[in-house]
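Questions regarding the structure given below will be posed in turn.
Removed: one protein chain of the complex. Kept in place: all other protein chains.
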Amino acid sequence: MSLWEYANPVKFLNLSGRVLPWVALLSAICLVVGLIWGFFFTPDDYRMGSTVKIIYIHVPAALMAINAWFMMLVASLIWLIRRHHVSALAAKAAAPVGLVMTLIALITGAIWGQPMWGTWWAWDPRLTSFLILFQFYIGYLALWKAIENPDSAADLTSILCIVGSVFAVLSRYAVNFWNQGLHQGASLSLDKEKNVANEFYHPLLFSIAGFVFLFLVLVLIGTRSEIRIRRASVIVARKIR
Amino acid sequence: MFMVLSVQDLCIARSGQVLMTDVNFELAAGQALIFKGPNGLGKTTFLRVISGLQPALSGKIHAKEDSFAYTAHADGVKPSLTVAENLQFWADIFDNQNIDTALSAFGLNDLKSRFAGLLSAGQKRRLCLARMLISNRPVWVLDEPSVSLDTASVTQLEEVIKQHLQNGGAALIVTHGHLDLGPSCKTVNLGEYKSNRAVYGDGAEAFL
Amino acid sequence: MRAVLLRDLRLAMRVGGGFGLAIMFFLIVAVLVALGVGPDVALLSDISSGILWVIALLACLLSLDRIFSLDYEDGTLDHLVIAPLPLESVVLAKATAHWLTTGLPLGLVSPLVGLMLGLPAEGYLWLVLSLALGTPALSVIGTFGAALTLGLKRGGLLLSVLILPLYVPTLIFGAEVARRGSIGIELQTPLWMLLGLSFGVVAILPFASAAVLRINLR
Partner (left out) sequence: MTLELGKYTSFVLSAYVITIVLLALLIIYVLWRNAKSKALLQDAELHKDA
C-alpha cells in the first residue's frame, strides 16, 4: 500500500476527512500557545523594544510563504511526472494560502522595519524578494483562473511554477546584489537560521508550528473543495452527453 | 499490400469528453477512406489524433514517423505574403524545392505573385491543398477539403488525389460533399464508433 | 528553422511595421518620462540608464502577444507542429524574430534617446552593450509567456502579469551594468551575471516553451 495510493482523489477525500480535525486542533493549540507566550511573557529586546514581538508572526509567515511555493513546486513535479490529480489540485489550493502568507510577511516586515529604518518601505532586499514572490503567486493564480480545461490548466501552471521557481531564486540573489541591505537585519535574521536568545526562541517554535499546521489545514480543505468541484463537473459533463 | 497506416481500438476524447471508442481500420498504399458522420461527433478531433496533433485517449496508431500531411478547416495562409512566397515557405520547411508542380496542379500559376490576402476563399483553399503536394508525405489527412471549392476545382482536387493514390500515397478524408476517387476508395461511417461508455485512464475518470 | 525566421521577418516588415513600432514606443515613452520628471538634467542623467532599460523592457513586453497569436488563429501553428523540424527550433526562430524586430533596434537607438535624457558620456557604450546582451533573454522569456497565454481571451494582460516577475533578474543585472557604466565604476560582476543569465535562458527556456505549445495545441 504505497503512498501513491492516496493520490486517488476519492481515497484522499476519506483520509483527509479523518485527519483534518486533528490537524486543525493542533494548529489552533500551537498558534495560541506561541502567540500568547510570545506576546505576553517575553521581555523586550534591549535595542528594539517591544517591536521584537512582531517576529512571532513575521518569521513564521515568511517561512510559510517560501515553503508554500516549494510545496507547490514539488506538487507540480509530481503532477507532471506521475499525473496524480490530487497533487495538481493541492498546488492550486496552496497558492492562495502562500499569497496571504507573503502578504503578511510583507506588511509585518514593513511595520517592524519602520522604527529602525524611519520609513515604511526601505527596499530591504529581503522584503523586496517577498514582493517579487508575491507577484509570482499572483501570476500563478491568474493562470489557473484563465484556462478552462482543467487538465491543461494543471499542466501549464505546473510548468509556470517550475520555471517561476528558477527565476524566483535568481531574483532572490539579484535583489541581494542590487541592494546590499540598506540596514543590517535586527539581532534576528529573517532567514531560516534564527540566532536568537532562547527565551524568544521557544515561543517562536510554537508559532512556527502553528503556522505550519494552519497551512496544512487550509491546503487540505482547499484540495478537498477542488476535488469536489472537479468531481461535480465530471458528473455533470458525463450526464448531459 | 504494404500497410501505410493501421489503427487499433482507438479511443478519442475532447476536453474530458469521450467521443469515440474502439476505432479500428487499416489503410494500404494507394487506398483512400472517406469518413462520414453527424456534426459534433468529433471527426476533426479524430483526424487531429491520427495525424499526431493530439494524443489519443488509448489505443495504438501504427504509421511511419512523419508520414502525415494534415489540412484543417483553417487554410494556414499568410495574407501579407504572395502565393509563391507562401508555398516557398512550406517548400523550405519540407525541403522540397519545386513549388511549380504544386502550383500548376491546382491552377495557381497565374496567381503566383498576388498577395494571398486578395485571393477568394476557393483560391485560398487550393493554395492550402497545394501544400499537400509540397510536403510529399505518403498519408494525406484532409478535413473538409472541398469546402468553398467550385465544381471545376473539385474535379481538379479529385484528379490530384487520384494521382497521389496511383503513385503509392494514401488519404483519409472527412467530407460532407461527394468525392469520387475511383475504385480504391471506401466510405466509413464514424457514427458507429460513437462512444457509449466511459474509458478508464481519461483524466476525469479518476474523480468518479 | 531559418525559413521560419526569414518568413517572420518578412511578415514583420510588411505587416507589423517592422522595428519602427518599437523605436517609436521607445522614443515616445522617453519623452513622457522627461516631461513627467521635469527638465532638471542632473536628476534625469542619474536615472537615465535605469529608465532606458525599463522602457526597453516594456517595448519588448508590448509586442509579445503577436508572436504566436497570428499563426495560431490561421492554423499555421498546427502545420508547423507536424512539420519535420522540432518545435523548439520554431520557438527559437520566433524569439529571434521578435528580438530582431524589438530588442536589437532598441539597443541601436538607445544612445539617441540616452542623449535626450542626459546620459553621461561613458554610459553610451555600456547601455548599448547591456541592452544587446539582455534583450535576447527578454525575448525568449517573452516567447515562453506568449506560448502560455496562447488562445486565451484576454491573454495580453495575463501575459504581462506572468512575465514581469520573470523579467526581474534580467532587468536588475542589465540596468546595473548600464548604471555602473554610466558612472564609470567597475562592472564585471553584473556583466557576467547578465551574460550567464541570457545564455542560460536562451539555451533552456525554449524547451519549456515548446512543451507549453504542445499542451496548448492539444
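When the chains are written out, they are named A, B and C in that same order, and each has its own residue count from 1.
In this section, a contact is a pair of C-beta atoms (placed from the backbone, for glycine too) under 8 Å apart; a residue touches a chain by one contact, two chains touch by 3 or more.
Nothing here was measured: the structure is a model prediction, and the numbers come from that model.
The absent chain, not drawn in this view, touches the displayed chains A throughout the complex. Among A:Ile111, A:Ile138, A:Val166 or A:Leu205, only A:Ile111 touches the chain that is left out of the view.
Remark: the omitted chain is touched by one listed residue; of A:His85, A:Arg126, A:Arg172 or A:Arg224 this is A:Arg224.
When the omitted chain is restored, the residue from A:Leu103, A:Ile138, A:Ile162 or A:Leu205 that touches it is A:Leu103. Mapped onto subunit A, the footprint of the missing chain covers residues 35, 39-41, 44, 48-51, 53-54, 57-58, 61, 96-97, 100, 103-104, 107-108, 111-112, 114-115, 214, 218, 221-222, 224-226, 228-229, 231-233, 235-236, 239.
Assume only the chains that are shown with their structure count from here on.
With each centre defined as the average position of its C-alpha atoms, the distance from subunit A to subunit C rounds to 32 Å.
Each of residues 218 in subunit C touches at least two other chains. In subunit A, no residue touches at least two other chains. Of all residues in subunit B, those touching subunit C in their complex are 48, 51-55, 66, 68-70, 72-78, 80-81, 85, 89-90, 92-95, 131.
The residues of subunit C lying in touch with subunit B in their complex are 2-4, 7, 10-11, 14-15, 73-76, 78-85, 217-218. Across the interface of their complex, subunit B is touched by residues 8-10, 85, 148-151, 227, 230-231, 234-235, 237-238, 241 of subunit A.
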